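One protein chain omitted, others in place.
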Amino acid sequence: MTVDWSWIGDHTDDLTSLTLSHLQAAMTAVFLGLVISLPLAVLAHRVRPLRGFLLGLSNVLFTIPSIAIFVLLLPVSGLTRTTTVIGLTVYTLVVLLRNTVEGLDSVPAKTKEAAKAMGTRPLRTLLTVEFPLALPVIFAGVRIATVMSISLVSVATYIGDGGLGQLFTDGFQRDFPTPVIVGVVLTILLAVVADALLVALQYVLTPWRRRRA
Amino acid sequence: MNRRTLLGGLLAAGSVTTLSACSSGITSLNESSGSTAGGGSSKGGITIGTANFTENQVLGYLYAAALRKAGVQVKVRPNLGTREIVIPALKAGDIDLLPEYQGALLNYLAPKDDSSEPGTMQNALTLALPAGLQVLPYGQAADSDCFVVTRATARKYGLTSLADLAKQNGRLVIGAAPEVKKRRVGAVGLQEVYGVEFKEFKSLDSDGPLVKGALKKGDVDVANLFTTDTDIAANGWVVLADPKNLIPSQHIVPLIADRKADDTVRKALARLGNILTTEQLTQLNSQVDNDKKDPEDVADAYAKQHGLA
Partner (left out) sequence: MFELIKNLGTWLTSASQWAGQDGIAHRLTEHLQYSLLATLIAAAIGLPVGLLIGHTGKGAFLAINLASFGRALPTVGLVVLVFLAGGLSMLPVYVALVALAVPAIVTNTYAGMTAVDPDVRDAARGQGMRGHQVLLQVELPLALPLIMTGLRLALIQVVATATIAAYVSFGGLGRYVFDGLAQRDLVQVLGGAVLVALVAVVLDLLLSTLQRFLFLPHSRLRSSGGTPTRTA
């Protein structure tokens, strides 16, 4: 199996736009996942009976093959980017919900009591005490969700989207390894770079943790 | 339709970035699919969708080249899936134009219709199509489904026509794309018209590496391929005759949304249809499958050579 380097040279424009499209799908899904999972996680953290239900439901959703989710969305959103994004968001939800709940759980009860004793209102406590302290665990979830989504985008190639995943079906159809190799390498690179950027972002966002390290 | 637009809008609003129309195969959420009154206009650009096999990509890019030459803005979305998937997408407005095949399309829309002559088929298609879609004049190039066996299999079971398959009922394995199991030009029609019962139906791909590989290896006895595939002759495979005309004539025909069908588009595609021959299309397919050239490059080179680009 050899790499046809000239093919890569001839397709830099295509590869760039596929990479951007790939990244866009993954990032949108993680963003939407965060928007949905943060309030749900607070709910699950506060209301015990809901917690089991929400976490259980998201765990079951996680066991459904992603191709099936994309196909089942076809009557709703058709062969569009929307289908890809909804499908990916479902999977990010599982990771983000679980980590955010665990993060909120990890905040010591004493800290919360102290905030209460100082007369801090619950919402303020949540935003200024609990979330910041839960941030490392939430961030771990965001990193996992991001890397996972970047890998998962390519499955949407079965419904005509999928960013770099389109290189897989293309190479498969004409028995041509170069696009497939390029697609795999770019996907992994994208994931590694995105993960590194998130680590850097976390470093910036949680200055109080640096002293300990 | 309303629900879809609403959902798309919500998502677009919620996403960090607005999706821009990039190159091939990238969906844009911003594209509205509102229909225009009257004859339709290609002004807003045309999105060409293609099914999941080589020739359909080649045709899609040929359409693109011809339309671009006529000044129409085009975007190609390759490899969207089977007819069962792309036609609903065309109805929904996700795409505007598809390279189609007369007989197969008619079978999909009106399985009972037994028109076989290209002219009558064109009329039947016009009647059978749902509101909002139309076929443009068919081209001279044609590509039919066919069922092939290796020479050794043909000799072993004495197979020359589809009718012979019934003598081996319960013994042979057929390999084809999964959708062929439910199609008339496929397992259904072979059973109805020729009384053929296979031992097993193996879900593979549309004239791709899986079905051809399986035929070579002997994993399947009968394979569903396309007549425009040079591999059939190259491997000495035997195309089974169709004495009862199960497989209809399959001239290539553009299927387009009414709202995009203006004179510019009609003329450009008609010109391509008049120039492209079956032999040429067969060669273009082979350049992609065997020489590993990109469908887009192959189509562009052809268009240039024939004054279409």
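Letters A and B mark the chains in the order given here, with residues in each chain numbered from 1 onward.
The definition used in the following text is that a residue touches a chain if its C-beta (ideal position, glycine included) is under 8 Å from a C-beta of that chain, and two chains touch if they have at least 3 such contacts.
Fair warning: this is a prediction, and the values are worked out from it, not measured in the lab.
Engineer: May I ask which residue of B:Ile46, B:Val72 or B:Ile85 touches the chain that does not appear here?
Structural biologist: Answer from the full complex: B:Ile85 touches the omitted chain.
Engineer: With the missing chain put back, one of B:Lys91, B:Lys181 or B:His306 would touch it. Which one?
Structural biologist: In the full complex, the listed residue that touches the missing chain is B:Lys181.
Engineer: Footprint of the hidden chain on chain A, which residues?
Structural biologist: Touch with the absent chain occurs at residues 1, 60, 62-69, 71-72, 74-75, 91, 94-95, 98-99, 102, 140-141, 143-144, 147-148, 150-152, 154-155, 157-159, 164-165, 167-169, 171-172, 175-177, 180-181, 183-184, 187-188, 191-192, 195.
Engineer: Given the full complex, what residues of chain B touch the hidden partner chain?
Structural biologist: 81-82, 84-85, 88, 177-179, 181-182, 200-204, 210, 213-214, 217, 219
Here is the rule we go by: only the chains that are shown with their structure count from here on.
Engineer: Rounded to a whole Å, what is the gap between the Cα centroids of chain A and chain B?
Structural biologist: So the centroids are 36 Å from each other.
Engineer: Write out the stretch or stretches of chain A touching chain B in their complex.
Structural biologist: The contact residues of chain A facing chain B are 4, 11, 13-14, 17-18, 20-21, 24, 27-28, 31-32, 35, 74, 76-82, 84-86, 157-161, 163, 166, 169-170, 172-176.
Engineer: Which stretch or stretches of chain B touch chain A in the complex?
Structural biologist: 3-4, 7-8, 11, 14-17, 19, 22-29, 49, 52-54, 77-81, 85-86, 88-89, 92, 94-95, 205, 208-209, 288-289, 292, 294
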